[in-house]
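The following block contains the structure, expressed as structure tokens.
For this view, one protein chain was removed and the others were kept in their places.
In this document, chain identifiers A and B correspond to the written order of the chains, with residue numbering beginning at 1 in each.
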Amino acid sequence: MPSELIHKFMRIDHLPHIWCAGCGNGIIMRDVAVALQELIDDPEVNLNRGKVVVVSGIGCSSRAAGYMDFDSIHTTHGRAIAFATGIKIAHPELEVIVLTGDGDCSAIGGNHLIHAARRNIGLTVVTFNNDIYGMTGGQYSPTTPTGDMATTAPYGNIDRPFDIAQLAAGAGATFTARGSAYHTRETTELIRQGIMHKGFSLIDVYSVCPTYYGRKNHKGGAVEMLQWQKEHMIPAARYYAMSEEEKKGKLLVGTLTHTDFPEYTAEYAKLIERAQAKAGK
Amino acid sequence: MAGKRKLVLDPAWCKGCGICVAFCPRNALELVGEKAHLKDPNECVLCGQCEQRCPDYAVWLEDLEE
Partner (left out) sequence: MSKKAVLMQGNEACVEGAIAAGMRFYAGYPITPSTEIAEQCAVRLPQVGGKFVQMEDELASMAAVLGASVTGVKAMTATSGPGFSLKQENLGYGCLAEIPCVVVDVQRSGPSTGLPTSPAQGDYMQARWGTHGDHPVIALSPASVQETYRLIIRAFNLSEKYRTPVIFLMDEIVGHMREGVVLPGADELIINKRHISYHDGANKQCYYVPEGQYVPAMKPFGQGERYNITGLAHDVSGFPTGSNAVAGALYTRLMEKIDHNLDDIIRVEEYMLDDADTAVVCFGGTTRAVMSAIQEARAAGMKVGMFRPVTVWPFPEARLRARIHGLKRILVVEHNYGQMLLEVQRVAAERLPVEFLGRFDGTVIPPADILQKLREMEG
């Protein structure tokens, strides 16, 4: 029987999960659980587990909601952030965490992503970004690199990929970060900071899909793909100490943007006060 | 809190991806018949990297019973 952490925060009856051997999603889901445990255990934060709501869309990533032992809702494809917006506005005291994938949040759900970021509503979005549609068997997604192969890109992908964190930042997200399945401690800390952040936060976590993306693109198995992350994705402390030359071909694992801007539901509470004062209540 | 700990592996949960084996800093793990296995308990320094990176929650550190 697995560890105390898994017992405590996962629905043990529904594990082992459906993900393939070597899929990065299980690692990222554990990072989310560790981040939540830290916030629950932290006497300064004292996060109430009963107030945490996990929301997901459709796809491999989105099965995570059903495994996590919180109030959870597995919604429709692309709409997790829109469902989450309704939950958060209706009950701002809830800590709403969206677990989504690259296709779910940046293709079919791209509109909801940018507008939730624009509103700066206090959701924490964690993307399980594996560069591919895994559940349907390996079609190219908005994050599949140009030139890569997929079942729907048999001659190589000619699309240009999104950087989801930059997309969210450009749309106004006040906390954006990049993590990876390999960098568990750093990613856990970024998720923890994202949950603590008052405003829209997005942590784009690079997962690995050895079954479809890895195999199609001769990237090896899970080990080789994580090895790539280890070598090419660099935690902030080391990344910022590197020369421009050394940074070439490397990706930062860390916070990308962190700014202050009024959070949407807090602003709505003020709007209610104004409306009621005007109505003479 | 910081009592003695041990590494536990559950072959029933292991899908044999080999991640724990590959990234163990002491090379203390191996795959035997597609299941992760602690080949040398003396090499294990209880760093927990295998637990953190196991996608299937099949390996973890546990407090030793008194």
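Rule of thumb we're sticking to: a residue touches a chain if its C-beta (ideal position, glycine included) is under 8 Å from a C-beta of that chain, and two chains touch if they have at least 3 such contacts.
Computed from a predicted model, the values in this text were never measured in an experiment.
Counting contacts over the entire complex, the absent chain touches A.
When the whole complex is considered, the residue among A:84, A:99, A:190 or A:234 that touches the unshown chain is A:84. When the missing chain is restored to the complex, the residue among A:6, A:23, A:47 or A:65 that touches it is A:65. If you put the missing chain back, the residues of subunit A touching it would be 11, 14, 49-51, 53, 55, 65-66, 69-76, 78-79, 82-91, 93-94, 111-112, 114-115, 268, 271-272, 274-276, 279, 281.
To be clear about the criterion, only the chains that are shown with their structure count from here on.
Centroids of subunit A and subunit B (each the mean of its C-alpha atoms) stand 27 Å apart. If you check the complex, the residues on subunit B that touch subunit A are 8, 10, 13, 15-19, 22-23, 51-58, 60-62.
By the touch criterion given at the top, residues 1-6, 10, 15-17, 19-27, 30, 181-182, 184-185, 210, 221-223, 226-227, 230 of subunit A touch subunit B in their complex.
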